[in-house]
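Here's a structure for you.
Here the complex is missing one protein chain, while the rest keep their positions.
Naming follows writing order (A and B), and every chain is counted from residue 1.
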Amino acid sequence: MVKGRVAVLTGNDAIAEGAIVAGMRFFAGYPITPASEISHYCAEKLPKYGGKFIQMEDEIGSMAAIIGASMAGGKSMTSTSGPGFSLMQENLGFAIMAEVPCVVVDVMRFGPSQGVATVPAQADVMQARWGTHGDHPSITLALSTVKEAFELTVRAFNLAEKYRTPVILLSDATLSQMSEKVEIPDPDTLEIIDRKRATIDPAQFQPYEDDGSGICPFASYGNGYIWYTTGIVHDETGFPATSDPDKLTIQIDRLYDKINDNLEDIVQVEEYLIEDAEIVVVAYGSVARAAFAAADAARSDGIKVGVIKPITIWPFPEDAIKRVRERAKTVLVCEMNHGQLYWTVKEIVEGKAEMAFLGQYNGKLIKPDKILAVIKEVTAGVS
Amino acid sequence: MSDYFEVRLSGSGGQGMMLAGTFLAEAAGIYEDKYIVLCKSYGPEARGGACRSEVIISSDPIVYPEVQKPDLVLAMTQEACNKYHKDLKPGGIMIIDPEHVKNIPDTDIEVYEVPLTGIARDTVGNEITANVVALGALAAIVDWVSPEALKNAILDRTPKGTEELNKEAFDRGYNYIVEKDVQKSRTVV
Partner (left out) sequence: MSVNNGFIEKYLRTDKLPHIWCPGCGNGIVINSLIRAIDNVELEQEKTVVISGIGCSGRASGYLKFCAFQPVHGRVLAYATGIKLYNPELNVICIMGDGDCASIGGNHLIHAARRNIGVTAVVLNNNNYGMTGGQYSPTTPKKSMTRTSPFGHIEPPFDICDLALTSGATYVARSHTYKPRILTKYFQKALTHKGFALVEAMCDCPTLYGRLNKKGSGKEMLIKQKDRAVQLEKAKKMTPEELEDKFTVGEFANKVKPEYTEQYERIIEQVRTEDS
């Protein structure tokens, strides 16, 4: 319920509300638990803003439709859960390759295949990084509160528009159904970024000509520009450039560079009590909440624990780990999976601190007590 | 953290436990400017099966979002009572409907027996309002949510034409506790 500027919203509703505030005017999706309420919200609200909602025949079609709408100039989004996210990977690759802004929400459920639809997990973290084939960068944000579900959805659209790329939002089954209070900011106070539009004479327009910023201006269909693009590796003209080895490298580099050259702007991380931390817990999404509670409890027991919560899972906040790896005795990664981001963190730690892992995959949120117990075990081992 | 309360509202599908959770969360969140978390869980047996909603109310931001040791449990079925009384904090409050809950657990909790379904059916005239009767009783028992906030939150979501019915249900529950000065059947181990 939204009452004035205060709202009690579920994680799913907050994503949909955030998207609309960010200017999303096209949503395509396919029913799937635990993401369906995002569709419900968009189906009901979008027409009020002149926006469009469509339930497509499957998630392949949903992803295709939002790319199409974005090429026609609209901010667009789809939402799904694991099985649908797998189906979206094909067209997600096209959005990366053709540099079409859009937002994809994956409300993570448990396990491979149908798994368990109604319980949370964080096992799509690597799929968000590498789910579609071929070399490509990924911008992926993990949500841990309803407030973040709103705010980071706005940010996801800003990043998508600014860097002309799909942005993935990872939520989970618990957050999706859980309500919290959100202060809906005055839209005028929010930073809303729209893609840089082509202004050049249409006769001179090259769809992938770098204007020096690394990001090519976008020409929406219907605005006087006639241009071509393809999911085939292309050059600045948009046409295939598959026989020149140098051009192949340039195109892949360009996709990476526009992200890697802007890490300062893109990467987002929350740090808690890390200045003097001997044990640094790395946790994201819903698990980060348990990590904060565990850190407080550990501190009151005299154990110096801090938390690093990556908000952009991809690009991963490497520097935050590098800053603590020599000072901390142990880096403890907590996640609701069999071990995914653990390996990324371990690689960055480079043996400069001990590594510990708490992976829980039983469909339940990790409780603060459980993290605290591991912290105490680690402390006992260290001393 | 005296200003931090965990509530579990439990029963079977159709008893309005989900909606009661929403009322409570919106009362505290919107009308009393508290931080809240509301979690609803219902299995595939949504209608007729066990279901519960959980609310955390706090004046500080809520870090961990799940109810761990509830301060109050509302149990509308024997099954819910059996399952959830163990989680209650020592000295925690349990509200039960004696029509559905016959065996009261023998532990260190405060038990309020309120004929919620009976009041809804016989006095208010609609059994479906038992959840609102329960919230009225809850508001009279605890001091961390006000009856005004709860009433406002309920009326925000009440379908047109049923406002008076819901108001009455709420007041009947509230007054049952206040006027009759209900003796809590406290059992101490």
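Following the convention adopted for this analysis, a residue touches a chain if its C-beta (ideal position, glycine included) is under 8 Å from a C-beta of that chain, and two chains touch if they have at least 3 such contacts.
Worth saying up front: this structure is predicted, and the values here are computed from it rather than measured.
Note on the chain not shown: across the whole complex it touches A.
Only one of the listed residues, A:Ala16, A:Ala35 or A:Met71, touches the absent chain: A:Met71. When the full complex is taken into account, the listed residue touching the unshown chain is A:Glu57, out of A:Glu57, A:Asp135, A:Asp211 or A:Glu377.
Remark: the residues of subunit A touching the chain excluded from display are 25-26, 28, 47-48, 50, 52, 54, 56-58, 60-62, 64-74, 76, 90-91, 93-94, 98, 202, 221-232, 239-240.
Criterion: only the chains that are shown with their structure count from here on.
Centre-to-centre separation between subunit A and subunit B, using Cα means, comes to 37 Å.
Of all residues in subunit A, those touching subunit B in their complex are 1, 3, 6, 8, 118, 145, 174-175, 177-181, 286, 289-290, 292-293, 296, 365, 367-368.
On the side of subunit B, the complex with subunit A involves touching residues 22, 25-26, 29-30, 33-41, 43, 62-66, 68, 156-157.
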